[in-house]
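Some notes on the structure that comes next.
A single protein chain has been omitted; all remaining protein chains appear in their positions.
The block that comes next holds chain A.
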Amino acid sequence: MFPQFGATADTLSKASTMVFRIGTDAHLYDDPEDVNISLLLDSKFDSEKCEALKRLLALIAQGFDVSNFFPQVVKNVASQSLEVKKLVYLYLLHYAEKRPNEALLSINSFQKDLGDPNPLVRALALRAMAGIRLHVISPIVLVAVGKCARDPSVYVRKCAANALPKLYDLHLEENTTTIEEIVGILLNDNSPGVVGAAAAAFASVCPNNLSLIERNYRRLCETLPDVEDWGQIVLIGVLLRYVIARHGLAKESIMLSSCATVSYRSENDGSENDGSDTNFELKENGKDKGCDVYESELPEIVSRSYLEGPENYLSRSSHADKGSFGLDFSCFTSAKSNYDVKILLQCTSPLLWSHNSAVVLAAAGFHWIMAPKEDVKRIVKPLLFVLRSSNASKYVVLCNIQVFAKVMPYVFSPYYEDFFICSSDSYQIKALKLEILSSIATDSSILVIFQEFQDYVRDPDRRFAADTVAAIGLCVRRLPKVSDMCLGWLLALTRQESLNSDIGSVGGEDGVLVQALISIKAIINLDPPCHEKVIVQLVRSLELIKVPAARAMIFWMVGEYNSIGGIIPLMLPTVLKYLAWCFTSEALEAKLQILNTAVKVLLCSKGEDMWTFRRILSYVLELAICDLSYDVRDRARVLKKLLSPLIVSHDLEVEAKGLPENKDLKIVVADLFFRGQSKPCPEPINYRFYLPGSLSHIVLHAAPGYEPLPYPCSLSIDELGHDFNDVQGIEALREGPTGSDSYGVDGSDTVSGSLDGENTSDYSSEYSITGSGGSGGEESGSVSESDDNADPLINFSDVSNACANQNGGSQDNNAPSRIDDFEELMSKKSLDSWLDEHPSQSSSELTHIQRSSARISLGHIGGRVKLKSHKLLDPVIGNGLSVDYTFSSEISSVSPLLVCVEVSFTNCSTEPMSKLLLVDEESSKGIDSAEAALATSESPLTSDKDVPILVPLEDINSLDASQTIRRILQVRFHHHLLPLKLVLWCNGKKHPVKLRPDIGFFVKPLPMDIEMFTSKESQLPGMFEYTRSCTFTDHIGELKNEQCDSSLIKDKFLVICESLALKMLSNANLFLVSVDMPVAANLDDASGLRLRFSSEILSNSIPCLITATVEGKCSEPLTLSVKVNCEETVFGLNLLNRIVNFLAEPILTTL
């Protein structure tokens, strides 16, 4: 109309947008990359950094990958500006999982922030740190959370509670107890805000550890009204679970009252008694009983669904008897006398006034389950009030009300007006409201509701109108008194012109008509003799009704009720003739019903009509046999065969009359088919009930995380004290078998052979460095040349090995090269004792003095190195096949990415096994036979990229009973912490197994001397240095043994060194560089003892230096501080964790 004005408006709106954008960051989104971001990131002004970070976030939001800025961004984590920090954290959280190594660089800064005086900074650091989902840092985060859980600031404690589910999500099984302890601490908090968050953590971390609630129950109840809305919802759920587990269901509650509907019934009965027709009333009471059984069962079904989960309950009840509740009555408590229940009911009732709909619903759900049933009505009004909110929440509330109204219709029945439908309601809401209305209608309210329904049928939404008609049918079934009125109205509806007009089929009028007939059918079914006239009227309107489904239904009614009353039998011949006449023009379903009806009529007919009916039936059958639809043809043939005596033989009638007991079998069968259906079978209960307010209840299947209520009284007082012990007991049990298994293998004869060989090689490899000082390059060269040999280490150290095998010879070898300016410190005696004890092994003790410490080297230790064996396949699972694996110290000859694992297959069964093959999961999918696997393995793979996950070991064709075969497996782990999934084929069967990596064997010994070590160490300071402490106890047992065995007196220091070095070398593939001893020390003080190890990472040859320093007294547990220097931060941290773990582990085996 006014294009100029339109243009102006456009400009105006643009201008106003510009004005609104002033002072915001919106412009950053237009073209985030129009400046040099990396330059800004390195700027020394916080505002420029901010802008750069905002631009990066804008890019992330637009879907660009900007992870290449990671190092530059992470550098800014140490910024003092809170805004920069926040932005960096946002960026970090987005990319941390993708770039774990760089993400670790920020950890130090987080640690520093955790000590910041500003609680906002502490909370922010904790949230960001917990949000970085890396296994590596989880121990650090756990410690941080533990610290923050005791923080003076409420806000920080709340963040700590929120961090717990994040930690738990990482599946840190070993830390579960610690996490649960922290939950306990937070639940005990004084601030309501923290309690709410702690409840949420509890619900997601350990929802079944209800002993934590036991301690704080009363206090939790009292703080409930002060907790934040969202916390309240979770807390109510937690407390409900606790109360049920501790005290059981309340015996006055609706859950346990199968007599819940009785009071309602008695009301009804009272009104029914006024009825004059006694016969009618009798019948009605009979009906009522059927109804009663159904309704009184409902609370029980609901409560059991709540306790067991509907899937469980329904599947069980379908084939088992429903009577066995399984709960004895001692499990019940009383809501009136039990203080715990009473206090919670008291504390939740004001929450029904909450302005948060979800809180109202949660509180109502609690009252629904636990409150005495006379008090349940207090939830009704709040629930109805919540209905006045958004469409979505309206739907949720209605879903819950629907169940409540089904179980206790009488508490909702006075409020029927609230369920009247507004035109603005969505269809789903309308349908729910209709269902609720039809289940709460009473004799007094049905008239108003019926009036309302009549309005709904005129609604433009025809689907809704059809539903309304169905709801009328439901109402009448519950309240048979109004059947006459409703039937009259429904009949009028079916005769409405519009429903039968041609336009009707477009607008869904069919549905309304069919639904009307279904309702009529259901109502007639209640009491057929009374509604005879209705059937007559329907038949009369057949001319008018054109919808096939509706016609079919009328035909069915004619057949079904053909002998009822006085009018129908009279009109039957005419009706049947009409049916036969219009048979050809009917639709499929109507044709089938005509056939049925004709047969039914014939079977019930008497006297002279029979002949007519027989004629009609045979006529219809003739027509049907030639029908186009095979369904109709088949039905006709079956009927013809079945009824042949009736149709064909004319004198059968006499026979049948005279001797009813001799009736033809076929007729009996037909009788069974077509009669005896008139009994209404009770409707099966197929509702699924989930806990009120749960997501599962809305979607009607168990949503992830849905748990039914705990078993009543499953938490007893005795249990509470022992709960923690139980957990530990289970853990011990879990560890037990694996531990003993590895023992068994260690002790078995198989170990002695091969392990000894390895040990020698270990030892000699150490030795070769000190002795011959051979360069690394040469060695690796020799390794690659000696492919044919199974043990490359032996190869390259052949010379020194030969020397070493002569006892003491090695000492001579070493002495000249190293001893120059060092003094021998060790006493002659102890040296002798060494030699005495292990005469077969070479030993050398060179003690060096440097400043105030002495240096020794423990060459002999190699012989005692005991590699730990792990279980790959348990004989129980593997049909008697037991597979163990040990990380070997060999180096793969194929690729540096491969780790050597020695796998030993043992047949524990009595029968031989064949075709043993171990392949990785992916390749196993493609490989059908073992041959194919072998074929692939033969092709040499050399380049790094093509390195297979598994270099397959040669096929073991057969394994006799109790035979053991060992193979060296070369594996490429995807990750140094995550297990590798493999598939073990045996006897053609597939066993999935998991190979857990041991980071200690992802390194190989890097021979070096002490000078090199110190110089390397000085090159890897600060960020590349990680320290952790642990307690070491192995030596104590050993020292005790020494004391008992008085003939041998060993130096305590030596024992410590020895046991420490042994432990290190047994668990990781390291090279022992040196052992430093304190010189001026007290005899019993081991402080200052220092062991140095060196290694390099297999995959990238980055050196990894380890220093273990001892502190404490010899005869007591020692504190070890272990330091790792490594450029590869993640690897170094993980290695450190692993070392600390195995050092702290108590000794498993003594030689």
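Heads up, the rule we're going with is that a residue touches a chain if its C-beta (ideal position, glycine included) is under 8 Å from a C-beta of that chain, and two chains touch if they have at least 3 such contacts; residues count from 1.
The definition used in the following text is that contacts and distances are computed from a predicted model.
Colleague: Which of the following names does UniProt give to the chain that is not shown: "Pyruvate dehydrogenase E1 component subunit alpha", "Clathrin adaptor complexes medium subunit family protein", "Leukemia inhibitory factor receptor" or "Gamma-soluble NSF attachment protein"?
Modeller: Of the names offered in "Pyruvate dehydrogenase E1 component subunit alpha", "Clathrin adaptor complexes medium subunit family protein", "Leukemia inhibitory factor receptor" or "Gamma-soluble NSF attachment protein", the absent chain's UniProt record gives "Clathrin adaptor complexes medium subunit family protein".
Colleague: From the list A:215, A:381, A:533 or A:994, pick the residue that touches the absent chain.
Modeller: Candidates A:215, A:381, A:533 or A:994; residue touching the omitted chain: A:381.
Colleague: Where the complex has a chain not shown, which of A:76, A:138 or A:162 is the residue touching it?
Modeller: Per the contact definition at the top, the residue touching the missing chain is A:162.
Colleague: Out of A:214, A:452, A:484 or A:631, which residue would touch the omitted chain in the full complex?
Modeller: Once the missing chain is taken into account, the touching residue is A:452.
Colleague: For the chain that's not shown, point to the residue among A:11, A:118, A:957 or A:1027 touching it.
Modeller: Considering all chains, including the one not shown, the answer is A:118.
Colleague: In the full complex, which bits of chain A touch the chain not displayed? Write them out.
Modeller: Within chain A, the residues touching the omitted chain are 22-25, 47, 50, 82-83, 86, 118-120, 123, 127, 130-131, 153-155, 158-159, 162-163, 165-166, 191, 193, 197, 200, 225-226, 228-230, 350, 353-355, 360, 381-382, 384-385, 388, 417, 420, 422-424, 448, 451-452, 455, 458-462, 465, 496, 498, 507.
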